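The complex is shown incomplete by one protein chain, all other protein chains being positioned as in the whole.
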Amino acid sequence: MIMAKLPEELSNGMFKNNPIFIQALGMCPTLATTTSATNALGMGMATLAVLIMSNVVISLIRKIVPDKIRIPVYVIIIAGFVTMIDLLMHGFLYDLWKTLGLFIPLIVVNCIILGRAEAYASKNGVFKSILDALGMGLGFAGALLLLGSVREILGAGTWFGLPLWGDAFNVFIMILPPGAFITLGLLVAGLNWIGISKEEKRKQKEKEAKAAAQAAEKAGA
Amino acid sequence: MQVFLIFMSAILVNNFVLQRFLGICPFLGVSKKIDTAAGMSLAVIFVMVLASIITWLLNGLLVLMGLEFLKTIVFILVIASLVQFVEIFLKKTAPALYEALGIFLPLITTNCAILGLALLNIQNNYTLIETIFNALGAGFGFGLALILFAGIREQMEFADIPKPFQGLAGTLITAGILSMAFVGFSGMIKL
Partner (left out) sequence: MGNYLKMGLTLMAFAMVVAILLSAVYTITEDPIAQSELNVKLKSIKTVLTDPTSGELLIDEKDIPESQAKLEGMIWKQSDEDKLFTSDKYKGYCASPAYQFTLKDGRKAYVITGASVGYGGYVTIMCSFIGDADTLEMLRMEVLDYSQETPGLGAKIAEEPMKERFFEVPDAALKDSLKVDKDAGVAPAQTDAQINTYKDDGVIFISDLMTGATITPRGVANAINGMYEYLEQELGGE
C-alpha cells in the first residue's frame, strides 16, 4: 500500500499518529472551522504553513537556544509566523481570512505546533523536521477536510460550495456545535472500529498460524 | 446592566467551550474527576481575569505606538508568564492541587480559551469593566462546562460502552449532547 512507500516521518503524522484522530491535539480549530470543506481546507493549509516554517527555524536554531528558555523562544517564533500568515491572508486571501477570523491567531496555541517543535524539531535536522511537519500538517489538514466535508455535505447539501442536493436533505445540526462534536466522535469511533477489527483479524491469523505450527510439529514428531 | 448581560451571555448563550469551541483540550483532558475539574476551573478563571486586564492595557499601549500587529506575540507571552506565576504560587500554597493538575497546569498556556478571550475583548471593543465581566463569564462558563462534564464522565466509568466508542469517541459524543443542551439557550439574552 502507499503507506509502505512514504518516508516514515510522513506516514507517521498522516496515519499512525494522526494529530487529531490519534493524539487528540488541536481540537479547538478542528471543531470550530469545519463548518464547510473550504474553511476546513483553508485552516488546514494555514496551520501546515506555520508548522513547516516553525519546524524549520526551530530545527535550525536548536543548538543555540538555551534549554531553560526554549519554550518561550519557540512560542515567540511560532507567534511570529502566525502573525505573518494572518497579515498575508488579510492582504491576499481576504474572504478566507474573514471567515476563519479569530482562529487564525489561535493557531499559536494549537498544541500540535508547539508539540512537534518540542518533540521533534528541537532534536532533529532540518530536512527531517520538514518531513515531520508535512506529515503532521497533512494529517491535520486531511482530518479537518474529512470532518468539514461530512458536516457540509450533510448539513447544507453542498461540497466546497457546489450544491450536491442542496436543500433537499439537511441535517441542520451538523453545522452547529453539537454536530461538530458528534461527527468527530463518530469518525473516531469508526476509525477505532476499523483498528479493532484489524487487530482481531491479526490475532485470529496468529492463532491459526500457531495451531498449524503445532499440528505440523505433532505430525513431524 | 450591560455588563451583567455580557457576563451571563458568556456563561450560557456563548459558552466558551460548548459554543465557541475554545478550551477543548483541557475540557477533554481534565474532566475525568469533579475535583480536578473544579481546581482547573479556578486556576483558569484566575488566569483569564488577570490576563484579560493585562492584555487589554497592553493593547492600548500597542495601538498608541501603531504596533497592533504585535498583538498576538505580546498576548501569548503575557499568558505564558502569568501561568508560570500561577504554577509557582500554587506549588507553595496548595501543593495537593498542584500535584493533581500535573501537566495540565502549564497547558493552560495553550488553552485557546485564554488567548481567544483576550483577542475577543479587543475585537468587541470592550471597556475595561466589560472586559473583566466577559473574562469572569468566560471562566465560569468554562468551569460550568468542565464540572458538568466531569460529573457525567464519573458516571460513565460505570457504563458498559461498546469498544469502538471507548475513550475519545464516546467523550466527544457526550460533549456533543451536552452542547446540544446549551444550544437551547440561544436567544435567551437580548443584548
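Each chain gets a letter, A and B, in the order it is written, and its residues are counted from 1.
Please note the rule applied: contacts are C-beta pairs under 8 Å (C-beta built on N, C-alpha and C of every residue); 3 or more make two chains touch, one makes a residue touch a chain.
All figures in this text were calculated on a predicted structure; none of them were measured in a lab.
Undergrad: So which of A:A40, A:I104, A:I130 or A:L176 would be touching the chain we can't see?
TA: A:L176
Undergrad: Which one touches the absent chain: B:N14, B:S41, B:N121 or B:T171?
TA: In the full complex, the listed residue that touches the missing chain is B:N14.
Undergrad: Which of A:L87, A:L164 or A:I196 touches the chain that is not shown?
TA: In the full complex, the listed residue that touches the missing chain is A:L87.
Undergrad: Of the residues A:L10, A:I77 or A:L144, I need the one that contacts the missing chain.
TA: Within the whole complex, the residue contacting the unshown chain is A:I77.
Undergrad: Consider the whole complex, including the chain that is not shown, and state which of A:A37, A:V109 or A:A156 touches that chain.
TA: If we include the chain that is not displayed, A:A156 is the one touching it.
Undergrad: Touching the hidden chain in the full complex, which residues of chain B are there? Just list them.
TA: For chain B, the residues touching the absent chain are 14, 69-70, 73, 77, 124, 186-187, 190-191.
Undergrad: Which residues does chain A use to touch the chain missing from this display?
TA: On the chain A side, contact with the omitted chain comes from 35, 66, 68-69, 72-73, 76-77, 79-80, 83-84, 87-88, 90-92, 94, 98, 101, 155-156, 172, 175-176.
Keep this in mind: only the chains that are shown with their structure count from here on.
Undergrad: Just how far, in Å, is the C-alpha centre of chain B from the one of chain A?
TA: Chain A and chain B have C-alpha centres separated by 23 Å.
Undergrad: Spell out the part of chain B that touches chain A in their complex, as residue ranges.
TA: 18-25, 28, 69-73, 76-77, 80, 107, 109-112, 115-116, 119-120, 123, 163-173, 175-177, 179-180, 182-183
Undergrad: Over in the complex, which chain A residues touch chain B? Could you list them?
TA: Residues in contact with chain B: 24-25, 27-29, 31-32, 71-72, 75-76, 79-80, 82-83, 86-87, 102, 105-106, 108-111, 114, 173, 176-182, 184-186, 188-190, 192-193, 196.
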